[in-house]
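What follows is a single structure, and I will ask about it in a moment.
In this view, the complex is presented without one of its protein chains, the others remaining in place.
Then we have subunit A:
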Amino acid sequence: MTSATVPAVSAGKPSIRPGRVVLYVVLTIGALLMITPFVWMVLTAFKSDLEIMKFSWLPGELRWRNFVEAMQTAPFLRYFRNSLIIAVGETAFTLAVCTTAGYALAKLPIRGSKALLSYFILLLLVPFQIILVPLFLIVKSIPLFGGNNILGQGGIGWLNSWWGLIIPLGAAPLFTFLARQFYVSIPSELAQAARVDGLGEFGIFWRIMTPLVKPALITICVFQIEAAWNGFLWPLMITTSDSMRPLQLGLAIFAQNPAEVQWPYLMAGTALATLPMIVMFVFAQKRFVEGMANVGIKG
């Protein structure tokens, strides 16, 4: 910070500079602060009931059966399966709706496509919590579902159903916008060539252009899976039966029940809920980071 610091361009850097050491120390402490809670979670998941009575780091023995017993105390496996259904369903729905819309906005001569793009960007700014209450009413009044008549009255509509869990939160405008940004970067000449060869407009979209944006599709998948897997408030509102609950909701209810808070079990359940996203992040790290950074810069 002082003017005495050696400018970066000057040659002959000494091998160890105090600034560097401080930098590494600060970053390492920071990184440890980020990771420690997870280490603490995993260590707790292996402890016995006696060991968690007082503060200690390491468990005396690794009690693997905590994981088995946790799953017997709460139906974590069913919650896990439900989360998987929601994540896969939402991702498939998002891919279908958002790639088509993104392509149309990027490549097809629709009148007012610029205004439509602004429309989707504007919708990006609507926080989910704002529309919570009416969204619930709309989902409850979907016609001809859950005992509703054609006017959407009388039954529960999409409440407590996979439809209600998957459809309203899929196809967020963010993904339409992202898909469009990716299609824009593919040269239109490819579509022209296919047109000359007699391929229809939908064929051009599906067989020529979409295979070229595969990396983008993966980005959208990773983002959507993460969002769906981590969702909490919406399932909390619209599910009433335990059999539909996703993992996060099951976890929260497990944590809330004072009779059931057995910390090793709770931490085992939490580890189960956390692990898939961390594994996905480690594998898709580069894509995830690029995607996030791009959203920031273009948004």
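General observations
As a working rule, a residue touches a chain if its C-beta (ideal position, glycine included) is under 8 Å from a C-beta of that chain, and two chains touch if they have at least 3 such contacts; residues count from 1.
What we mean here is this: contacts and distances are computed from a predicted model.
The chain absent from the displayed complex carries the UniProt protein name "Carbohydrate ABC transporter membrane protein 1 (CUT1 family)", chosen from "Glutamyl-tRNA(Gln) amidotransferase subunit A", "Phosphatidate cytidylyltransferase", "Autoinducer 2 import system permease protein LsrD" or "Carbohydrate ABC transporter membrane protein 1 (CUT1 family)". Here one chain is not drawn; of A:23, A:62, A:77 or A:193, the residue touching it is A:23.
When you scan A:85, A:138 or A:208 for touch with the missing chain, the hit is A:138. The missing chain lies against subunit A, touching residues 1-3, 5, 7-9, 23-24, 26-27, 30-38, 40-41, 44, 52-56, 96-98, 100-101, 103-111, 113-114, 116-117, 119-120, 123, 125-138, 167-168, 170-171, 173, 176, 181, 184, 188, 192, 195, 200-202, 205, 226, 229-230, 232-233, 236-237, 248-249, 251-252, 255-256, 263, 266-267, 270, 273-274, 277-278, 280-282, 285, 288-289, 292-299.
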